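Removed from the display is one protein chain of the complex; every other protein chain stays in position.
Letters A, B and C mark the chains in the order given here, with residues in each chain numbered from 1 onward.
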Amino acid sequence: MYSEKVLDHFYNPRNVGELPDANAIGTVGNPRCGDIMKIYMKIEDDIIKDISFKTFGCGAAIATSSMATELVKGKTIQEALSLTNSAVTDALDGLPPQKLHCSVLAEEGIKAAIGDYYRRQGIDPEPIVGCSFDCEACHKEHHEH
Amino acid sequence: MYSEKVLDHFYNPRNVGELPDANAIGTVGNPRCGDIMKIYMKIEDDIIKDISFKTFGCGAAIATSSMATELVKGKTIQEALSLTNSAVTDALDGLPPQKLHCSVLAEEGIKAAIGDYYRRQGIDPEPIVGCSFDCEACHKEHHEH
Amino acid sequence: MRIVYADNAATTSVSRTALEAMLPYFTEHYGNPSTIYSVGREARRALDTAREKVAKALGTEAKEIYFTGGGTEADNWAIRGTAELRQKKGKHIITTAIEHHAVLHTCKDLEKHGYEVTYLPVDEYGRVTADQLRGAIREDTILVSIMAANNEIGTILPIKELCAIAHEKGVLFHTDAVQAVGHIPLDVKELDVDMLSVSAHKFRGPKGIGALYVRRGLSLPPLLTGGGQESGRRSGTENVAGACGMAAALEESVEHMDENVKKVSAMRDRLIEGLLKIPYSRLTGDPVNRLPGTASFVFEFIEGESMILSLDAAGICASSGSACSSGSLDPSHVLTAIGLPHEVAHGSLRLSINECNTEEDIDYILQTLPPIIQRLRDMSPLWEDYIKKFKA
Partner (left out) sequence: MRIVYADNAATTSVSRTALEAMLPYFTEHYGNPSTIYSVGREARRALDTAREKVAKALGTEAKEIYFTGGGTEADNWAIRGTAELRQKKGKHIITTAIEHHAVLHTCKDLEKHGYEVTYLPVDEYGRVTADQLRGAIREDTILVSIMAANNEIGTILPIKELCAIAHEKGVLFHTDAVQAVGHIPLDVKELDVDMLSVSAHKFRGPKGIGALYVRRGLSLPPLLTGGGQESGRRSGTENVAGACGMAAALEESVEHMDENVKKVSAMRDRLIEGLLKIPYSRLTGDPVNRLPGTASFVFEFIEGESMILSLDAAGICASSGSACSSGSLDPSHVLTAIGLPHEVAHGSLRLSINECNTEEDIDYILQTLPPIIQRLRDMSPLWEDYIKKFKA
């Protein structure tokens, strides 16, 4: 059911682990829903110098985490914010329909980390990144509001 | 589904054909219902000296005709009248349930021929053989009255 | 003893291709297609491929094909499902008097639950006309179910035309194509039907597997609920081997259809020509629009089952719609629907051949049947009466 690319990113996830000197950390998802994603970034001069993730979730959740971090690594914040879930999915050669929501999580994770970055700088992230995705609700329920 | 005996009597029916010098002929059944049986007897001194049949019908109808004629051949009228459908069925090592009505036809055929014999002699057969089974109705419907 | 199997409308032998397509899915790729590991993925791939093959053979796409446990389940599902789906619109169903029991008895059952069913009568060849159907459609008609080809007399019905009439009036159309699929060219998109039933064992696939084509967008509710297999439409662990066997058999049938039709219908015509020489015999079904493999007759003055038994003794496998062979007192509803008197219908014989039969089989039947009929007539009091009437 998974593409070769998905399986590759699941079995050999890129950028996995904590980032000790992260200055941007975002967590999205909810363990109740079966997936939670934590993104660590080191941002310098509006550029994502380094990035890593930790994910509790299914194969798709882990692979999209890995792919999303790859896609934004070295990119500007603006570029990272324009990352869509379908870009992540496409880069993985697609996902089974029932797994598409996992790719949403990756997009949200990136945004949540950038939101955190702004917040640490005393800037309200909402106008820039939109909803900061750190609410308690399950990310799916979240999407319904 | 048929026993060996049934098949033997179907493939090699005994006493099949017309009996030129018959003095007792009975026909039962109805072509609409898919089986009709004609019994010819030569009765002398209350004894069934010779007997034959012609049957339009399924394997069971033909086999029971054959067996019934065998069972009453050389017997007295009284003995023949006491022939039951289950005696015919037993002699054939049984019949499939949905074919049991065919054995009734054989019993009726014998009785109808004997009834004819009495009638030819000016004797009302009803008190002796019961219903004479020569009504127009289908032998099944007949049974319901 | 020589066996000549001439009852392919009842069931067929599984083809070598179909059997070989099945074998790996019993002991090797035996996984459950709903699972995600290697053994399950193999099974899923096989099931997907089977679905694509069946879809292609029917002129459609895989997502419109749902595997079932056979033709009967497909018929039940189409009819019961539509009844449930459309009950708000109405409770009237139209079918024909010559459908298979899988359709007929299902309609009868629905009658017990407040549905009304019109059974269109047929003419002497088993045909229904467009006008008949048009006249029968009412405001509350929700479904027309008409078979593509009849199993007893081989008549092929004008489904495309009939379906167009149903659609004109906004009524769903189902066809039981169990006898047609794999035997005559058939394209669901061209016919434009909404649902079409298939049964594998009629075209050299295995028994116990079939399919229902359901037009995309038609949200037919499931008949069997459970694990949500077949996109939630038909639950139950998928019969992977069966689906593979069915797909292979169908693919093979479609591939060789032209040559098979030619070969089989030539043999059928020899049977018809040869057996109609027997006095007091008639062909049943449409003389022109008929299944390539079906040669069906009535022989007067004798009863069908005794013919079948006699043929069996000579190694010929055939069937009859006589009362006795069906275990009831009435001959087949199809034979009475085409207007045959009961006593004639009792003498019915269906020889159904396919590409496995040979010219020698036909010779053998042609030479074996006439003396059997003679012998049975000689035993029949009806024949005796008839002959005497003429002598007199």
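Basically, a residue touches a chain if its C-beta (ideal position, glycine included) is under 8 Å from a C-beta of that chain, and two chains touch if they have at least 3 such contacts.
Since the model is a prediction, treat every value here as computed from it, not as a measurement.
*Asks:* Touching the absent chain in the whole complex: find that residue among C:Val39, C:Ala130 or C:Ala266.
*Replies:* C:Val39
*Asks:* Considering the complete complex, identify which of C:Ala102, C:Leu120 or C:Ile142 is in touch with the unshown chain.
*Replies:* Spelled out, the listed residue whose C-beta touches the missing chain is C:Ala102.
*Asks:* Write down which of C:Ile93, C:Leu309 or C:Leu340 is the residue touching the left-out chain.
*Replies:* C:Leu309
*Asks:* With the missing chain put back, one of C:Thr95, C:Thr118, C:Thr141 or C:Asn239 would touch it. Which one?
*Replies:* C:Asn239
*Asks:* Go through chain C and note every residue touching the omitted chain.
*Replies:* 3, 5, 7, 10-14, 16, 18-19, 22, 26-28, 30-32, 34-40, 68-73, 75-76, 100-103, 105-106, 108-109, 199, 201, 206-209, 223-228, 235-242, 305, 308-309, 311-312, 315-319, 325
*Asks:* Contacts of chain A with the missing chain: which residues?
*Replies:* Touch set of chain A with respect to the missing chain: 2, 7, 10-11, 13, 16-18, 27, 31-38, 54-62, 98-99, 138, 140.
Criterion: only the chains that are shown with their structure count from here on.
*Asks:* Taking each chain's centre as its mean C-alpha position, how far apart are chain B and chain C in Å?
*Replies:* Inter-chain centre distance comes to 39 Å.
*Asks:* Take the average of all CA coordinates in chain A, do the same for chain B, and state the distance between these two points in whole angstrom.
*Replies:* 91
*Asks:* Determine the centre-to-centre distance between chain A and chain C, using the mean Cα coordinates as centres, and give it in whole Å.
*Replies:* Spacing between the chain centres: roughly 56 Å.
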